[in-house]
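Every protein chain except one is present and positioned as in the full complex.
Letters A and B mark the chains in the order given here, with residues in each chain numbered from 1 onward.
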Amino acid sequence: MTKENQSNWDAIITGGGLIGLSIGYGLSIRGFSVLILDEGDLDIRAARGNFGLVWVQGKGAYFPSYADWTMRSATLWPQFADSLSSFGGPSIGLNQSGGLAVCLSDEEMQQRNDKLKNLRSNQNGRFEFQMLDRRELEDLMPGIGPKVVGAAYCPHDGHVNPLYLMRALAKGLIENGGLILTKNPLTDVKKIGDNIIVITPKRRFECQRLVLAAGLANAKLAPKIGLKQSIQPQKGQIIITEKLDQKFALPTLLMRQTEEGGIMIGDSHEDTGFETGVCPKITSGIADRAIATFPKIAESNVIRSWAALRVMSRDGYPIYNQSKLMEGAFAISCHSGVTLAAAHAIDLAGYIAETKLGAELEAFSEERFDVQKT
Amino acid sequence: MSKSHFSVAIIGAGPAGISAAATLNRYCIENIVIDDQVGPGGQVYRNILDNDNDKRNFLGEDYFKGYKLVNQIFNGKIKYQSKSTVWQITDGKEIALVTDGKSEIITADYIIIATGAMERPMPIEGWTLPGVMTVGGAQTLLKQSAIAAENAVFVGNGPLLYLTAWQYIQAGVGIIAVLDTTQAKNWRAAIPYAGRALLQPAMIKSGYDWLKEIKKNTNFISDVKNIEIIGNGKVTSVQYETGNGVTGKIETNNVFIHQGVIPNINLTMATGLSHGWNKSTFCWEPETDYSGKSSNDYIYIAGDAAGIDGSKAALIAGRIVAKEIINRFQPSRVSKLDLMIERLRYLHICSIRPFLNRLYRPSENFRTPKLDKTIVCRCEGVSKSDVIAALTHRIAGPNQLKAFCRAGMGRCQGRYCGLTVQELIATHNNENMEDTGYFRLRPPVKPITLAELASLKGSWPD
Partner (left out) sequence: MFKRLETKSVKPLTISFEGQKIKVLENDNVASALLRGGYLECREAGKNDMRGPFCMMGTCFECLVKIDGKPNQQACQTPVYENMQIFKQVTPSLTIPEKKENVDE
């Protein structure tokens, strides 16, 4: 019997984006047979908006559990990258040499400084950062524009190639006996005895673990396992330039150079529902800020612009929940799929394998949104 | 930054665009024609206002007939803006364009997209070598600069190829060979459509005359099923094999390739308009109703941009679309009878199309490469084997494939690899072409610099 015809799996994951693939990969290297059920090519896929930042600075400045989880993932990234490289394929290009948040006004500098000081204090000093003035910044990144006041430098930050990351995860998962079936969305799920039964329009599967990681679709899927996920789409637009002949030493919060040499530039945060149109008003603003940061890239060509929908919870932090109704079923929503990929593949996959979420993830339960618990 | 408003904005100054503008002008509707070339005429009438029949009569009578039409662009209420590239059309009836490094937004009540066609990709081995150009490129060189390549080889099939080869012969330029890729069986398959084609005797005669001249003056090899362009750093020869197993090798430094034209869908797709797969012409076309209206209530499409029907049909389509828009401003201003007659004219002119489409259908051999090493995506240097390797990752479609192997991510934005990639995926996944889909195209429709993009900033009313 080929994998394609197999209907019995240790774990089934809905969603072939970064969350689903990271968890799936993590389970597969623990010896689980993993099936990923994915939708089609044109459906809404948050992974399209993956920027590639492995970013620590600023995260969880006012929510310590998130700061902890982010730091944890950043420290796990090197071993995670190593494990992926053993499957061959192009290098995912992990680079954790630090990152910058460039500030174009004194006010921005002040706000950034306050935020990061707060983060440092709630991390008991584990979190390091440095506010750089113009001169110091220029040494690190020659060519910054005259409007740049300074930047926040964080040695924990880094970046990775998100496309190659997804490719490597898929490859690793498949080589460990897993399977990805596209155009196979979950339509129903039930528990019969010890098995979780998963139904798609054309097939019926059985498993012992079910992870709902279908991005925005989780809102309608989660109730099937007795859970709720308060998530809304948030649009972000990105532009990318052609290959530059200048190498940038570090990524910034809004700009990241790919291995090929093009620059990805973001970003925006728009509440416009489920539409993913590109708006020249926004993209021209993105371009303008990029030129203010590095005037020399002004003559580079923008060859693509696109928008994707972040899976945004009410407070912006992830939602990790285990079903009380159906043992072995989980619902996961998160918009920092790249940074948290390591923690998802290593820690979270481990918790799912043992059907018990770790204590550090309690703060991320959907229940935090219930003002009154019944 | 100027924010200007027009009743109608027309994108493209080819036969469809100018015909629409002239019609709107006759009914006193002010309009703007935006075009990215230095002069009007599109591809078919390129450079016509500067070309002299005496000095360039090798271009043929049909070409010079376009003079009067194209000249209309300077009439009365038509604003003609050349050297302007449209890079986005938004939901809010805004057209973003760039001229000489500066972007601006133009708005309109109605927009006519008349951006014409481009040549179908022909991914044969060696097609990226210097010295290989498209037949359309050869024709542009003739029209724009009166430049031709001696001792070239023409490879492929279709009316544009035969016309250009004929023009070369008229100009006294020697062609070594025409390697015609029309499959022998296509002749029989096209017979059912021949009757209707006879409604256009003049067009048939033209085609016949071209082919006669070509066969008289060059080595015309039919039913070519395999081609390889050989060279290192530049073309040195072309190897071929016919359906009968006859092989040959021709030494040359210039090869002109062509296997038909297809609508240039980058603007229409990036604008989010609905498209359908045309099973007989094997390409994507924007969906339009009988009036030329797209899936968007204020955007119309005329000419080859809507579907390949040729330049004569484009002239009529431009008039139809203009008249339909006139009626939206002033109901019944143009009578139903007038429109009906135009539509009949259109159908009549198109009667040769089914025959031509079937006869010159691009064969499978030339729609996707035979050899693994052949480049599929020119911009990113992605070969057929790179694409096949990425397909082992269970790709849902072309957009996921882009993420895995970069095909389609270059400057041409999929124009020269989109159909090839689509067919490779469809074959691998055992799907219909329309189910596989195409790259999701996004603005900017042509690359613009960050500075050009930024030059729009702050120019929106809040």
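Just so it is clear, a residue touches a chain if its C-beta (ideal position, glycine included) is under 8 Å from a C-beta of that chain, and two chains touch if they have at least 3 such contacts.
Quantities reported herein were computed from a predicted structural model and do not represent experimental measurements.
Q: Specify the residue from the set B:Val38, B:Leu198 or B:Leu371 that touches the hidden chain.
A: Checking each option in B:Val38, B:Leu198 or B:Leu371, the one touching the absent chain turns out to be B:Val38.
Q: Determine which one of B:Gly17, B:Gly131, B:Gly272 or B:Gly310 touches the chain that has been left out.
A: B:Gly131
Q: Among A:Gly125, A:Pro146 or A:Pro201, which one touches the chain that has been omitted from the display?
A: Per the contact definition at the top, the residue touching the missing chain is A:Pro146.
Q: Going by the contact rule already stated, which one of A:Asp68, A:Glu108 or A:Glu138 would touch the omitted chain in the full complex?
A: A:Glu138
Q: So that we can see where the missing chain sits, which residues of subunit A does it touch?
A: Its contact residues with the unshown chain are 138-139, 142-143, 146, 242-247, 249, 261, 295-296, 299, 301.
Q: Could you list which residues of subunit B touch the chain missing from the display?
A: Residues 36-38, 43, 50, 52, 55-56, 58, 118-119, 128, 130-134, 136-138, 140-142, 144-150, 171-173, 233-234, 253-254, 264, 378-379, 381, 410-412, 415-416, 446-447 of subunit B touch the chain absent from view.
The working rule: only the chains that are shown with their structure count from here on.
Q: Report the residues of subunit A in contact with subunit B in the complex, numbered from low to high.
A: 38-42, 48, 163, 166-167, 170-171, 174, 179-183, 239, 241-242, 260, 277-281, 283-285, 287-288, 290-291, 297-306
Q: Quick check: in the complex, which residue numbers of subunit B touch subunit A?
A: Result: residues 88, 90-91, 94, 96, 103, 105, 272, 390, 393-400, 403-404, 406, 409-411, 413, 437, 440, 442-444, 447-451, 453-457, 460 of subunit B touch subunit A.
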